[in-house]
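The complex appears here without one of its protein chains, the remainder shown in place.
After this line comes chain A, so read on.
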Amino acid sequence: MTQNTAEAGVDAGPGNGSMVVAENVHKSFGRLEVLRGIDLEVTRGEVCCVVGPSGSGKSTFLRCINHLEKISAGRLWVDGELMGYRQRAGKLYELHDAQVARQRRGIGMVFQNFNLFPHMTVLGNVMEAPVRVQRLPRSQARERALELLDRVGLAEKASGYPRQLSGGQQQRVAIARALAMRPELMLFDEPTSALDPELVGEVLDVMKGLAEEGMTMVVVTHEMGFAREVGDTLVFMDEGVVVESGAPRSVLADPQHERTRSFLSKVL
């Protein structure tokens, strides 16, 4: 995903060192405007936590980052590359499915409902993309997968099927599966919202470990404790716009906006 901006004739994206740059991003579903002008920058190594009431567009924005949703207006760059489009001499060209797929390889995503592949073993889930997409030899992919499963504490479950695991274990496998592509950016879409309360901690621990290793992360979450402890920035979204953002401690302790205050008073 890196060198493409150097290609001749392609307009350069903004910002060196920025992993994600969103400029006035809009998204509508029919007449419903879900995102109404998001400006956001996530630098390399930053952990950006996005919070807000349901319906505020935070998940939609996350899905725009890896082009699972097409944005309606604005620009969105990941690692200096315009997502889903190529801009040449000021004109936008839509990318082919295969080109979008190539862009997504460097972006890992973890879903609220895990979305593990039920017809594959745990090991198969983690090996699938390296083998089929990166064309890594099976032995190497296997080694990498076992290493990652060990890291999320599930090496002994490698030959099991996803349905035999608890929710927390499934989500840890999903994280390992995303990491198997060696992404430079990880997106988390409410990764603990579908979990029983006592299973939340094990998933957050894995995410915390990732953050400590310097992974760039955008995390849509309701876990304010995680945001305060692990996040570098906290972004509060409401009704499709970023209401307020800043260092988590200061936003949580001293929100500047009335809407932030009323939201935080309900969840803290």
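FYI, a contact is a pair of C-beta atoms (placed from the backbone, for glycine too) under 8 Å apart; a residue touches a chain by one contact, two chains touch by 3 or more; residues count from 1.
Note that in this section contacts and distances are computed from a predicted model.
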Missing chain, UniProt name, options "Glutamyl-tRNA(Gln) amidotransferase subunit A", "Flagellar basal-body rod protein FlgC", "NADH-quinone oxidoreductase subunit N" or "Amino acid ABC transporter permease": which is it? "Amino acid ABC transporter permease"
The one of A:56, A:169, A:233 or A:260 in touch with the missing chain is A:56
Could you tell which one of A:18, A:66 or A:260 touches the chain left off the display? A:66
Residue of A:178, A:217 or A:230 in touch with the missing chain, whole complex considered: A:178
Options A:73, A:101, A:253 or A:267, residue touching the unrepresented chain: A:101
For chain A, the residues touching the chain missing from this view: 52-60, 63, 66, 68, 97-98, 101-102, 104-105, 107-109, 111-119, 128-129, 132-133, 161-164, 174, 177-178, 181, 187, 189-190, 193-194, 220
